[in-house]
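A short worksheet on the structure shown next.
In this view, the complex is presented without one of its protein chains, the others remaining in place.
Right after this comes chain A.
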């Protein structure tokens, strides 16, 4: 059964994280005070539309993008305070899988070397041991190590390249993997294979995942809990099943409504989506979703809604949550 309540000590604890980018003399408010927890062994799905800050959040967790303020506690230790060798050591435990599997692989290097690279960086000098690990993870992701290790990335399809990326992320035996849109670039039939593979790897290696994607159905397929992000802030967090059945935040409801369902008997709802997301350079005051929200009133522009518990384990940041 899924974990409904967050246990006392989560593996990952993101606390009031703020990430900003400079853009000329302007500031992009990419992540504005996000707090979330991921329990050991859990998959937290993070959904939102492009520009909502979900990828920035993923990178800030790994310290690939430094936060302006806030903390990222991994297994109780603050990653934002770490630098140099300490951080590098920590990174063995935390890995990342990107959206574009082909661009993530150096086209001039052989698959065996690509997958072995993290081991070299980690200082594992024993070549036999490295080879053993590379073989182990390549077989785990469903590739024949003897056939693929000596080949170059261009000899593989997108789905196979994503398998290779997953193998590379597993080679150091990490505890936590941030998956940033890992199946968005793949075809439907290949996407299902990779999602199943990720689930299998999670069980086999005892992983904890932060799964970032824009596709709600994809996120639901793998996540215990889901967090919905809009323009740098969290709108809603809750157990997947519950959040999809009873969205409390109007933005979650809008996202769910907008998904085209592969069933002709389900009439597409006339798009109630008023307009487009505003610019993260000048986000609206108060609730950032208010400019597109049918329920918005004066209070929504004056007061930033805090995340509060709507139902057991389900939190929404809205002044007028849906019943």
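The rule is short, and it goes like this: a residue touches a chain if its C-beta (ideal position, glycine included) is under 8 Å from a C-beta of that chain, and two chains touch if they have at least 3 such contacts; residues count from 1.
Basically, contacts and distances are computed from a predicted model.
Undergrad: UniProt name of the unshown chain, from "Thiolase family protein", "Peptide ABC transporter ATPase", "WD40 repeat domain-containing protein" or "Putative hemin transport system permease protein HrtB"?
TA: Not shown, but named in UniProt as "Peptide ABC transporter ATPase".
Undergrad: Which listed residue, A:68, A:93 or A:220, touches the chain dropped from view?
TA: A:220
Undergrad: Given the contact definition stated above, which residue among A:128, A:266 or A:323 touches the chain not shown here?
TA: Going through A:128, A:266 or A:323 one by one, A:266 is the residue touching the chain not shown.
Undergrad: Pick from A:159, A:238 or A:321: which residue touches the chain that isn't shown?
TA: Of these options, the touching residue for the absent chain is A:159.
Undergrad: For the full complex, which residue in A:134, A:161 or A:255 touches the chain that was left out?
TA: Considering the complete complex, A:255 is the one touching the chain left out.
Undergrad: Determine which one of A:99, A:240 or A:314 touches the chain that has been left out.
TA: Touches the omitted chain: A:240.
Undergrad: By the contact definition given up top, give the residues of chain A that touch the hidden chain.
TA: Residues in contact with the chain left out: 2, 49-50, 157, 159, 187-193, 195-196, 199, 214-218, 220-224, 240-241, 244, 254-271, 273, 276-277.
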